[in-house]
Structure formats: structure tokens, C-alpha cells
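Data block below; observations after.
Removed: one protein chain of the complex. Kept in place: all other protein chains.
First chain written, first letter: the chains are A and B, and each begins at residue 1.
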Amino acid sequence: MMFFLEVLIGGLLAGVMYALVALGFVLIFKASGIFNFAQAAMVLFAAMFMGGMHNDWGLSYWLAIPLTLVIMVGVAWVIERVVLRPMVNQEPIILFMSTIGIFFALIGFAEIFWGSRSRTLDVGIPSDPIFLGDMLLQSYDLITAAIVATLVVGLVLFSQKTRMGRVLRAVADDHQAAQSVGIKLSTVWVVVWSIAGLVAVVAGIVWGGALGVQPVMVDVAFKALPVLLLGGLTSIPGAIVAGLIIGAGEALAEVYLGPIIGGGIDSWFAYIIAMAFMVWRPEGLFGEKIIERI
Amino acid sequence: MKTTMLKKAALMGLSACIGLTGAISAQAQQAKEQYLPSLVYRTGPFAPSGIGFADGFADYVTLINQRDGGINGVKIRLEECETGYANDRGVECYERLKDRHGGATVVAPLSTGITYALIPRTRADGITMSTMGYGRADAAYGPVLDNVFMVPTTYWSSTTVVMDYIAEQEGGWENLKGKDIVHAYHDSAYGKEPLGVLRHYAEKYGFTLHEMPISPPGVEQRTVWTQVRRIKPDWISLFGWGVMNPTAIRTASSMGIDVSHMIGGIYAAQDDAVKPAGEDAKGYKAVTFHGPGADYPIYEELKEHVYDKDMAAGSGDAKGTIAYNRGLINAGYIVEAWRQAQEMSEKGRPSTREETLKAWQSLDIPEARTKELGMGGLMPPVHITCLDHEGPGMALIQQWNGEAWEQVTEFRKPNKDLVFPMYKASAEAYAKQEGITPKSCD
């Protein structure tokens, strides 16, 4: 029983980390209907700049993190100018492919700057074991969960209580209606991509701390995609809840199902859960109901 | 309008480049040069391991050219080609480089997948392959693949060295009875390589072997190590690759597992396995086939002739890392083979493919020679015979002290009596499948 709980809690905490990456996808999809595959590259990009500035330039993290944030805003602005604006009104799949283009361009750019060797990114989150009775938790996970919770609360407050937040919600609801009341879409997109950049910075800190900063970080995206699917592409709470479900499901399956099937199954298990669930509910847990008209 | 201009410019640039390629390759035909293509992966998911190797490999060649003016006056011309660890790019690199500048005579593919794709190609072209640790373990049995060399060791041999060390720590093989040993591995064939050897030992000495697969890429391993913790293992063998290694060490350590009882395989032995794990990796051990660190005479030579002349490859920060040392010794073996090829034919003339292959087939680098090369203790001595393409297969155990790798044991001989028949059986099955007639070694 203790073991079961330990696995379960470990899984839930892992799920929080997946949700963090999924969050960036959701923000952009909600606001612009773009499935932004480059989110994964943004995480790596942010982590490389933070790690590079700290290790190679000797800046403290207190300086490196805000600087990276500024760079991410710059990236958002460039993407809006160079990619999104000329591609207004294109089909979603074309926009999706262009984000894969951004994916490669961002990685290439970051590597031109910093090379592809691995760096550490340790902002001082302690990773000590904490014992609750016989059960073991890791302080790193708990602090991460707290960071993610703060981030989500912040995002919710931003979208509910600020003017910009209202604008974002209006655009998410209906692009054309929002435009007709005088909302400038280009500004909104820069803001949204910047927020996704902020999420990428946080994800970069958390994942970079766990894995070290190296090119393979982009593979974290493949952990986040089923979360995104299960939660629905447009729902922030969906991403969190789905993250918890996937994390826990994956961990329990690995322990109780893995030995029977033979091997580490967590490369695909989450996808199969998500797929099975989608057949039942094609828009995910909290996604907007898809209504088709002719 | 703007785009058509751009397109025109791009087209013109492209055609100019193609023209130039021809011009450059034509003028570079100089005699007295030994060409060495180097298939590297400085980018891609495994770049952190690839960079150090490529730097070491290139720096050694630069040293030979700068200090000695080449091998008996024959300069080595090194050309790198980036594979990104992808099979198709590796094949493309090989095909692109193999006939340049007088022709490649030896190639080190640096990836098991590329090795497999290149085996039929190199056999057809008569080019020697040096696969250091990776690739087909059964190529160590010489008669079947007579152009592939597993110098200086294989996964299987090095695993016997690990078991030997564990037995020694436990105070003898008989004390292994009733112990629990976990093999946590990359859930792919690579991770399963040592299982044959480990299972054999488990049966023979009565310890329990727990096989614990980790799905690649291995960015999330809480579940695996929660299970391992419950087993309370006496020893853990780790066979990860890329990001899986630091994540494993870090997760294990944060769960209170003693990393000094974790022993990494030869590809869980590099700096990128421990550095990203930070403090958690302190005490972690691994098996490797060369000495760790930079405390060898060759580093002084490198400093004098390469680093100080600003000719170091890459950014120069890989010095003394495991990957860098591997690059050094791999280049070392290749250069020594050429030296012996020249001695067998004619000094001061670049070796042909046949001469190079012949030299590899009887490559003999005794310990005294490794000392002359300034690599005593860094480069394991090697003696190749027609039958045995691995040599002694020596390996040693090293430990990470938080800053650097420390050598724990001297070079040890593997249990060849166990592994060699395994090579033979596997190679013969392969020969049968491919219709290769093993050559006679009498």
C-alpha cells in the first residue's frame, strides 16, 4: 500500500511537470488556433540562454533569468513579424508546419550561440529526499509543484483581472468580433507568445534542473502532447488535470503493467490512454465542444 | 518580386558552390597525404558525447602533424562530416568522403546503427572499420568480418570486468550468493547487450538479477527508481545513453540510493552522465576502456604543439573528459596502425586500403609502446590476431568525485573464456545468414 502511494504521488508530481510544458501549447492554441510545435524548442531555447549566460558569461541567475525573459519577448515579436503576420488566414496545417520550421530555426539559432554541449542549470532548488513515515518524497518535486501552482494562479488572475487578460479572452472567443471592436491582433499575438515564452522559461528552469540543459530536452514535448490531448487543446485547467491523470496512470502502468507486457512502456502508454479517451470524447476533458456546421 | 530576386540569388549561389566544389577537390590532389574521414556528431540529441570525442580525435591528428610532421613524413588530412547520429546522414557522409583525397582507408562510424549500414559497404570497398565499444560485439571474432575491429573492448568484455570488480568488493565470487543486482537499462537492444553475460553470472553464482528497463529517452524515471529502491539492491548496473544517464543518477540519488554502488556501462561512463546530475553523482562508478583525466605526458605535448598554437578543435573545453580521451586513443590506434602499415611496406608513403587492413589485422601495441606515445595508462595495450579482433579487451573502473573521474582499479583483463565463445557463436550465425565464408586462421 505504501509502495502504491509512493508510486502514485511520484506519478502525480511528474504529471505536474508535463502539464507545465502542455500549458505553453494551450495558451497559444487558445488565443490563435495555432498548434505551436515550437513550444518545445522555446523551452530548450530559454534553458540554453539561461544556462549559457550563467555558465559561460558568469551572470547570476537573478540576472540571467530576467534577461532570458526579455529575449523571449523579442522572440515572440520576431515570430509575429516574420512568420505570423505574412501567414494570416492560412490553413491550420500550414501554420502548424511553419511552427515546425520555427522549431528548427530556434534550435539552430540557440546552438549557433551556445553550441550543443550540455550545461547545468541549477538555480538552487534543493533535491533532498523527504520522508513521510516510510514514504519518500523529493523536495525538488514539491517545490516544482508549488512553482507551477503559482504560475497557473498568476495566469488565471492575469486573464480574469487585467485589461489585457480580457482582451486575450475576447480574441480567444472570436477573432473577428474582437477585431471589430478595435482589438489589435498583432499586439495580442506578441503578448500571447511572450506569455508562452514565460512558461517556457519556467519549464526550462524546472526541466533543465532535472535533466541538465542539452538538445534532448525537446523530447519532453512528446511527454506533454498526450496531456494536451487529454485535457483539450483549449483549457488551462484541462492541462493540469490531464497532467495529473497521465502522470499517475503512466507510473502505475509502468509498475503493474510493465513487467507483464515486458519493458518500459511509458513511451507510448500515455498516448494510448489519451487515444482511448478521445474516442469517447473527441474534444478532450475540458476542450471546447466541436460543433460542425455546413 | 522580392521573392523571385531571392530565389535567383539562391540559385546562382548554389550553382557557384557546385562549380567551386569541383575546382577545390581537383586541386587538392597532393601526394604524401593520408586521408582520414571523421564521422562525428557534434549536434543532435547525443551531441554532448559526440563533441568531446570529435575534439580529441582531431587534436591527436593535429599533434601528429605538428610535432612529427605526420607519420614518417606522411601528413594526415582529417575531414569531418556531421552525422547527427542519424543513419542516413552517416551513410551519406561515408559515401561523400570515401573517395576523396586519395581515398579513405579506415573509418570510425561512432554509432551502432551507422556501423551496421556501413559493414556491407566497407567490405565492398575494402575499407577498415574501427568500432570502439559500439557496433557488433561479435566482430571481435575475426574470421567472419575481417575488416571490422572492436578495439579495445566490447560491451560484453567490459561487463565481465564490472562483475569481477563487484565480486572483489564483496570479498569473493562465493559471497555473491543471495545478493540482489539490478541492471537498469535503455529499453532497446543496446541496453540488453550485457544481459547474456549478467544472466550467465547470476545463474553461476546464485545472485538475483533484476532487469529494469527504462524507456528512451528517459527524461522521467521516478517510477523505475521507486521500484529499485524497494528491491534494496546491493549493486546496480546502469546502461543508459544520452540524457538517460544523468537523470538515472540524479533520480536514484534523490531517492536515497547509494550511487557508489551504481556502476555504469562503457556508454554510461562519460562526463555528460555525471555533470548534469551535479552533486548527486558524487561517488558514482563506471567502467571504461582507457584512463580518466588529463594526467598523462601526451597532454603536455598537446599543450605545447596544439593548444598553445591555437589549433585545438572545437571550443577546447573538452580536454581531459572521457569522450575526449576516447577520441585521443581511437586516433592513436588508427595512427599506430598506419605506422605499422608503413613498416610492413614502405616508410614515408601513404598506405593503401589493403596495407591498412593488413596492419590492423596484426596490430600490436604493447604497453611499452603506449608509454612511448605518452599514453601509458591512458591507452590500453592491444594485440590483434586473425582470430581475435578485440585484443585483450581490458577495462577499468573509475569513480566520479564531484569534480573529476578518479581511477579506482588498474586495467583488468575480462573473462575472455566466457565471452569469446559467445562472439564466435553469434558471428557464425551471422556468417550463415549473410552467406559469408569465415576465413581460415591457420
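Annotations for the structure displayed:
Just so we're on the same page, a contact is a pair of C-beta atoms (placed from the backbone, for glycine too) under 8 Å apart; a residue touches a chain by one contact, two chains touch by 3 or more.
Note that contacts and distances are computed from a predicted model.
The listed options are "Inner-membrane translocator", "GXGXG motif-containing protein", "Spermidine/putrescine import ATP-binding protein PotA" or "Metal-dependent hydrolase", and the UniProt record of the chain not shown names that protein "Inner-membrane translocator". Touching the missing chain, out of A:5, A:132 or A:275, is residue A:275. The chain that is not drawn here is touched, among residues A:59, A:105, A:147 or A:164, by A:105. When the whole complex is considered, the residue among A:9, A:213, A:228 or A:285 that touches the unshown chain is A:228. Residues of chain A that touch the chain left out of the display are 35, 82-83, 86-87, 90-94, 96-98, 100-109, 111-112, 115-116, 222, 225-226, 228-229, 233, 262-263, 265, 267-268, 271-272, 274-275, 278-279, 282-284, 290, 292-294.
Although one chain is not displayed, its contacts with chain B can still be listed: residues 3, 13-14, 17-18, 20-21, 24, 40, 42-43, 51, 54, 80-82, 84, 86-88, 91-92, 95-96, 99, 112-113, 115-117, 119-121, 135-138, 187-190, 192-193, 196, 215-216, 313-314, 426, 430, 433-435.
Heads up, the rule we're going with is that only the chains that are shown with their structure count from here on.
The part of chain A that touches chain B in the complex is made up of residues 3, 6-7, 10-11, 13-14, 17, 111, 115-120, 122, 127-129, 136, 138, 140, 207, 210-217, 219-220, 223, 250-251, 254-255, 258, 263-267. Against chain A, in their complex, chain B makes its touches with residues 42-48, 51, 187, 213-217, 219-220, 222-224, 226-227, 229-230, 242-243, 246-247, 250, 254-256, 272, 275-278, 280, 315, 317-318.
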